[in-house]
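Below: one structure, written as structure tokens.
The complex appears here without one of its protein chains, the remainder shown in place.
This part shows subunit A:
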Amino acid sequence: MRAGETNNSGVLDELPGDLMMWVLIVSELLVFGAGLAAFLGVRVVDPDGFAAARNYLHPALAGLNTIVLITSGYFAARALDLSKGQRQSSVRWNLLWAGLLGAVFLAIKIYEYADVAGQGISTETHPFFTFYYLLTGFHALHVLAGMVILALVSWKRTSRNVEVGTAFWHMVDLVWVLLFPVIYLLA
């Protein structure tokens, strides 16, 4: 193997967790980034319509959900820290708390969707709501997927697995922190 080759794979090998998880994370960020960019692009055409549509949402609920998800991220980070030490049993507890808070997030989300849909609002009502349902719905599916991943890594618990699983969870966290202000707060 030549020197250049060693260096190249060296950089990739230094990534925490698994290369494939980082490929997934970058792909997800591209998708949500493109979705938000499209949202902002369409918003330029119709700022008043977007502002009016936003009034049908509940920023307070979404704010609460932000706190829930960030707290969950804290537990995930603790789990990773602990997984590198001796206290293996508390790793599982922290992963469990992270996952449970994910479930709380989804419960609040479902309540929110029921409320918005109850007002007769569908994906076709206004472009704002097309993006609202698509972006938050796609994110919610990732919360669900993240909970499955956290359950899997707490079952097959190695320091490396915990690193891979929590990396995904933090990505889900990060995406929400970007979605929340743009969709719920931008007036």
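Assume a residue touches a chain if its C-beta (ideal position, glycine included) is under 8 Å from a C-beta of that chain, and two chains touch if they have at least 3 such contacts; residues count from 1.
Here, contacts and distances are computed from a predicted model.
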Candidate names "RagB/SusD family nutrient uptake outer membrane protein", "glutamate synthase (NADPH)", "ABC transporter ATP-binding protein" or "Nitric oxide reductase subunit B"; UniProt protein name, chain not shown: "Nitric oxide reductase subunit B"
Of A:L15, A:V31 or A:A107, the one touching the omitted chain in the full complex: A:V31
Touching residue (missing chain; options A:E14, A:D48 or A:E124): A:E124
On subunit A, residues whose C-beta touches the chain left out of the figure: 1-2, 4-5, 9, 12, 19-20, 23-24, 27, 30-31, 34-35, 38, 123-124, 130-131, 133-134
